[in-house]
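One chain of protein is taken out of this complex; the other chains stay put.
Up next is chain A:
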Amino acid sequence: MSMEDYDFLFKIVLIGNAGVGKTCLVRRFTQGLFPPGQGATIGVDFMIKTVEINGEKVKLQIWDTAGQERFRSITQSYYRSANALILTYDITCEESFRCLPEWLREIEQYASNKVITVLVGNKIDLAERREVSQQRAEEFSEAQDMYYLETSAKESDNVEKLFLDLACRLISEARQNTLVNNVSSPLPGEGKSISYLTCCNFN
């Protein structure tokens, strides 16, 4: 397998209350599965899916919370170096919507300034139990300058669209920044991952 089989690689991080369907969204997108009533995903750090957009291979590395959101104990390091955040709530759960400002505060504190945030209302297959109207969510996302989408991981509604649109935006943003930004001062996140660095000893 070639190591360089893609043109872009982006880290996408999911956040939102427990039980809103974050893992289901990732599973649906990366594996086409909808596992009903599944528990926490043991041993899986992030999922990978490579998509092709306008002839370019984009590798998406999608990170889940590993259950740390359940008791509001997400590590700050989880947010570091994310290119995009998917902030998810459950349209049938008012509480998960009311918690959004709290999540936004965490984003503001720990995520990069340049991070793209998408608001996702999941579980539209349960429309008859809807507690959060589309209009309210639209108003909220507009006020916060977020892109907004409603999805159903179960019916696979808008799931592809969510990730593909996001990938498009990430590419165009990456492009813009390369154009504007010549090589200059050190950038955040330019640190190295230690397993990558090579050896060259004294002598």
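Throughout what follows, contacts are C-beta pairs under 8 Å (C-beta built on N, C-alpha and C of every residue); 3 or more make two chains touch, one makes a residue touch a chain; residues count from 1.
By definition in this document, contacts and distances are computed from a predicted model.
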- Omitted chain (choose from "DNA-directed RNA polymerase I subunit rpa43", "Rab proteins geranylgeranyltransferase component A", "V-type proton ATPase subunit a" or "Nicotinamide-nucleotide adenylyltransferase") - UniProt protein name: "Rab proteins geranylgeranyltransferase component A"
- What chain A residues would touch the chain not displayed? 3, 6, 8-11, 17-19, 27, 31, 33, 35, 38, 40, 42-48, 59, 61, 66-68, 70-73, 75-78, 80-81, 83, 108-109, 112, 114, 170, 173-175, 177-178, 181, 185-197, 199-203
